[in-house]
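All protein chains but one are shown at their positions in the complex.
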Amino acid sequence: MSIPESAAPATLAGEVRRKTGLNPATCYQCGKCSAGCPMAVETSLRPHDVLRMLQFDDREQLLSSESIWLCLTCETCTARCPNSCDPARIIDCLRETALNEGAAQPPRNIRAFHNAFLKQIQRSGRLFEMGLIMSYKMRSGALFADVMAAPGMLGRGKLALAPSRIQGLEEIRRIFDACTRHESDSTSTTTAQQNPGTEGAENA
Amino acid sequence: MRELQELSSKLLSEGDVSVVIGYEEGPRGVRPAFIRTPEETNRLVFDHRAVQNLAVYLSPRRAHLRKRGRPAVVIKGCDARAVAGLLRESQISRDDVVLIGVRCGGVYRDPESNGPLSEENVADRCTGCDLREPGHVDHLVGELPSEPPATDRRKSRIAGIEAMSPEERFDFWSSELERCIRCHACREVCPMCVCERCVCEKTDPSWVESSPHLRGALAWQITHALHLAGRCSDCGECERACPAGIPLSLIKGKVNQVVEDRFDYRAGDDPDVPSPLGDFRLEDDQEFIK
Amino acid sequence: MNEATAARPSSEGEAFEPRIVAFVCNWCTYTGADLAGTSRIQMAPNVRIVRLPCTGRIDPLFVVKAFERGADGVIVSGCHPGDCHYTAGNYHARRRFAVFRETLSFLGIDLDRLTFSWVSASEGRKWSEIVNETTARVRELGPFTSYRDLVDEG
Amino acid sequence: MARIGVFVCHCGENIGRTVDCEAVANACGELPGVVHAVDYKYMCSDPGQNLIKEAIAEKNLTGVVVAACSPHMHEKTFRKATEGAGLNPYLCEMTNIREQCSWIHEDRDAATAKAIDLTRFISEKIKRNSPLAPISISLERRALVIGGGISGLQAALDMADGGREVVLVEKQPSIGGHMSRLSETFPTLDCSQCILTPRMVEVHQHPRIKLLTYSEIESVDGYIGNFSVKIRKKARGVDETRCNGCGECQSVCPMKKIPSEFDAGLGNRTAIYVPFPQAVPNIPVIDRENCLRIKGMQKKKAKAACGRCAEACGRDAIDFEQEDTFVTEKVGAIVVATGYQLYSIGKEQTRKGITGYGEYGYGTVPDVIDGMQFERIASASGPSGGEIVRPSDGKVPKRVVFLQCIGSREPSKGIEYCSKLCCMYVAKHTMLYRHKVHDGEAIVFYMDIRAGGKGYDEFVRRAIEEDGAKYIRGRVSSIQREGEKVRLTGFDTLSGEQMEIDADMVVLATAMQAQPGIESLAQKLSVSYDGHGFINEAHPKLRPVDTNTAGVFVAGACQAPRDIPDSVAMASATASKVLGMFSKERLEREPTVAGVDKVTCSGCFHCERACPYGAVERYEVLNRSGEVEKVIAEVNEGVCQGCGSCQVACPSKSIELEGFTDAQIFAAINAL
Partner (left out) sequence: MKIGYFPGCSLHATAREYAESLGVITGPLDVEINEIDDWACCGATSAHATNHLLGVALPARTLALAAEQGHEQILAPCAACYSRLAAARRAVDNDPATGAAVEKAIGRSVGTARPISLVRLLAELAPKVREKAKRPLEDIKVACYYGCLLVRPPELNDLDDVEAPTMMETVVKATGAKPVSWNRRLDCCGGGFSLSRTSSVVRLSRTILEDARGAGADVLVVACPMCHSNLDFRQKAIARRSEGGMDIPVIYLSQLVGLALGQDHVALGLGRHFVSTASFISRIPGPREGESAAATEVG
């Protein structure tokens, strides 16, 4: 663990600070966020560990960690942090940076879900559960999960059979492009940026 | 003005006063008159031309007058404001002077004009005058005339200047004050200027540069305006006395307007109501303070 | 303007650096400025502080003289209402400066060159903000030579 | 012709690092009137001060300008040195080129140019300084102490033992403050009653201490040496001269269920009550909100309700009609010792901008209490007689969890400072608990243990090593009631484990805050206070017990969180300051007062209206024949505090404030 003199822009903490305005150095490692984190038992890096590694610029290990993908974004850590470090927003930003640098290694299912979800919105502007489940199954390989539930869902009229497209689909596509382009020109690193929203994200 | 003449000669003959300060016919309109004997009282007149503010003769700086004994002075409503100012600042005591209040229906802006009062020739200060019958006086003469015609000439000129940008305003006043030769007539004629030695005569330090260049003139006008805040009786004599014709009453008018807007106060003729610039309220506005 | 040490290189083409005088009260703002010092809060070097016992002692004539002597901006600052060491100095000052400010504006002085503030002894950071903000604002307005050079046109 | 010496200080490298002191000295050397300009590494050191003295002698200087730190730091030092060399001290002034120049700028040229400007200001100003002699004023050699906690008591006793009369004003019915509510005190574990009660009795019986309990400061006028303080003695409802403290009235009072403030709401008290057994004075007070008789009177009921205490009183000391009375005391010095208040874990807070602990249930979860409540439970005179029991069901808790830093070090709740002594009293609590419940388990959630006093860390180590307190480094995310237990979800950052603990009782070590209402008292004394309501000391290192207002001193936790040993030391410090001040018959006062130029004053008395102290008087100018020529203004030097408000109000500038005359300020502006 090398100790950087100050959170210069080159460090990951500096990058997080530039993008979110949050300063990871304000965290004094009290562990209150990790105490309340519902996923603490299932992850190796809890929120305060993430902040610790940020303070010591452990870039590779952090951006390639699986833990940052096991975050439920339930904001408990942010609500209870004594120093208002907002770990939830910082972990959001780490995921985004990891994706942009191609360093992200989310568990297969979670990557599949996010990709399927965002593909859905790009295609029809609204979520079409059936489409999402199909697309998720193909990407995750979990072909038989919840198959038994299909009849129940149908019987209760909970499964729309056709996607409801919106008129402003062009606008949604423009939003996705703008957001991915926005990321590319503001990311300092040079590696090719991949974002699950765009077509080329399949093999991220 | 028979009533005024009879009253004056009565006062003089009974020795109650040794001089009656009033108005008499003059080469250009009326001029101040100092009547010492009952016989001369027939020279006293009062009409729309009586613009001068005779309260200025009560100021302690005119010590020579005081030596002449107790004066009686003819006071219009607006002049009563100045007298109240002098009383408020203990420059004269009430029983040192006899005040002959005269009911006034407005005066000309220029004493040489004549004919009925109209929107063009009436003095700015007469608009909406609430002191046509002066209070706090010993005697009261003349009948209550009708409302003087209203004019918003000065108010609109002030608004015109306010509408300008700072640079334009600066150029406007620079061009006006350029003509100031620092004769200080505006100070001599002002009833409220009671200082033994004026601040602009103070040399160590000389806060107000005395040479007649624009920087000194601006400093002097700012100082005079601030000194009159909450005290100026708006008699307009400073502007009328200025040989260079600088619209000084606009500056004093603006300051009076600011004092009225902020502290809901107008220098009135009641000597017991003090000027707001000397005390404070906890909840004064401070929107301009960061 | 003391020509010997004219620190303002505006004429030689370098960026214009405004000269700002600050009249501050000794008990609150001056101590607040000291606190900014002990906390090493960096700020613009354009402000020269003149210490006075109370805002009640800050005379509008000082401000006029400062502009006459070539100041591009003036700051007047003291204790928050209620905190005055002499109980009422800042209340009197508040009324005096309310009238003075509008008179100056009527005569054509740009009020952006004047900053009034309350800064307490524990508000070092607020003082640095007042200094930086006024410096930036006055730098944008440019030099105020028009007032100091009135003598030439006279 | 002025002969001025300019002395530029490097202040080690505090100034030298960013300001080229030599250049400043050289530049000032050329200023008109400056005959001597030198720079030196440490001007405030003895050799530095000798430089000044020698220069004054050799070049018979008429003015000394020291360009160094803030005048608040060393103006007195350099003025004494100047006086030592025979030059009037008021001809020496400082330029602040450290706090207001070198420390706040990095650009060396700009900082140096600024330092030169500032020094030029003062050297132009000094040319117009006139020699002044301090004013001597009368001195009321009595002291007032506000607050009867340990600090107030100690200060009062030291001053009274020093031979001076002391008036001690305490807001509560009895003196003793928070210390009287503690069980044992760290680090020696001696019981607080045993070390405090003798002091309280000593104060009560001391011939030179006038004790005014259940009283508050109404207003403060005057200035150092001559304060006139109006004190409101709140109506006790009991005649102090008649009552002998027998307690009959308390036993008959029907209102038995009023939560006792002294016991932090755990025990009960009656409407007419004495806060605690060792209260001094041992005279009850009637709680006007809860006394049936007084409530009836307030509603103007015809039939007088209750009144049993009056019947039971053998000495007819109860007086329901008693009104607040006022006493005015003339004193020369004031010691503020109003103490602190604990942060409330509930939703309502007494200070602005502070929020409660929602994640711990806002204090509604049973058996979650704060440190003071635990003290009351552990105290022998407490509601449970010293036996450690749970407030909810009175059972002995088998596992107690203590949480450090509740409110303190927590910017999101509005308090960013550390309250300094919770680490110590939590360790003490674990000891008290383990000593009384041998099979009990004490767990402490902490972040960093801060026990820096003498014998302090050893005390905490003993709690861990001998008394088996389990210290977990981490914080608790939420506290909830789980059946009979209190469930905490915490985290141990050392072992990296999330943990859920079921405890019987939880004690929150809450932050120390300023007393509510301290702002209005500070404004009455015109003393400054910081954003949290703690009183500002004049200088943290050089004048820690003075305040900026001459004659007002500060002691104890009202200035910052502080434990008993420090409070007592600080109280004795204020006493020594006051006794030093009272060692002289009269008091010498800064001569920076106003004076009127009798020639040019026109007697408009604008100055009189602007003066907050009424220091302007009327002076009759007589002519040769003895008649009053005119009436002009004159300043009473003793009353004038030197604010200068009059000078700005004077149109003709005939009134001048010494030290800040128009000429001096004009010269400074001119040197812009």
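Going in written order, the chains are labelled A, B, C and D, and every chain counts its residues from 1.
In the analysis below, a contact is a pair of C-beta atoms (placed from the backbone, for glycine too) under 8 Å apart; a residue touches a chain by one contact, two chains touch by 3 or more.
Quick caveat: nothing in here was measured; it's all calculated off a predicted structure.
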{"item": "Shown chains that the omitted chain touches within the full complex", "value": "A, D"}
{"item": "Touch criterion as defined above, residue of D:Gly358, D:Gly468, D:Gly580 or D:Gly614 at the omitted chain", "value": "D:Gly358"}
{"item": "Identified contact with the non-displayed chain, of D:Lys436, D:Arg487 or D:Lys524", "value": "D:Arg487"}
{"item": "On chain A, residues whose C-beta touches the chain left out of the figure", "value": "19-21, 38-39, 42, 70-76, 78-79, 86, 88, 92-93, 95-96, 99, 107, 109-110, 112-114, 117-118, 120-121, 125-129, 132-133, 136, 140, 145-146, 149, 152-153, 155-160, 164, 166-168, 171-172, 174-176, 178-180, 182-183, 195-197"}
{"item": "Positions on chain D contacted by the hidden chain, ascending", "value": "347, 357-359, 361-362, 364, 480-482, 487"}
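Rule of thumb we're sticking to: only the chains that are shown with their structure count from here on.
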{"item": "Distance between chain centroids, defined by C-alpha means - chain A, chain D (Å)", "value": "51"}
{"item": "Numbers and ranges of chain D residues touching at least 2 other chains", "value": "610, 649, 662, 666"}
{"item": "Junction residues of chain B - those touching two or more other chains", "value": "199, 207, 278"}
{"item": "Complex contacts: residues of chain D adjacent to chain A", "value": "359, 405, 409-413, 447, 473-478, 489-493, 496, 498"}
{"item": "Complex contact set, residues of chain B against chain C", "value": "161-162, 166-174, 178, 199, 207-209, 212-219, 221-223, 225-226, 229-230, 251, 254-255, 258-259, 262-263, 276-278, 280, 282, 284-286, 288-290"}
{"item": "Contacting residues of chain B [partner chain D, same complex]", "value": "60, 89-91, 194-199, 202, 204-205, 207, 227, 274, 278-279"}
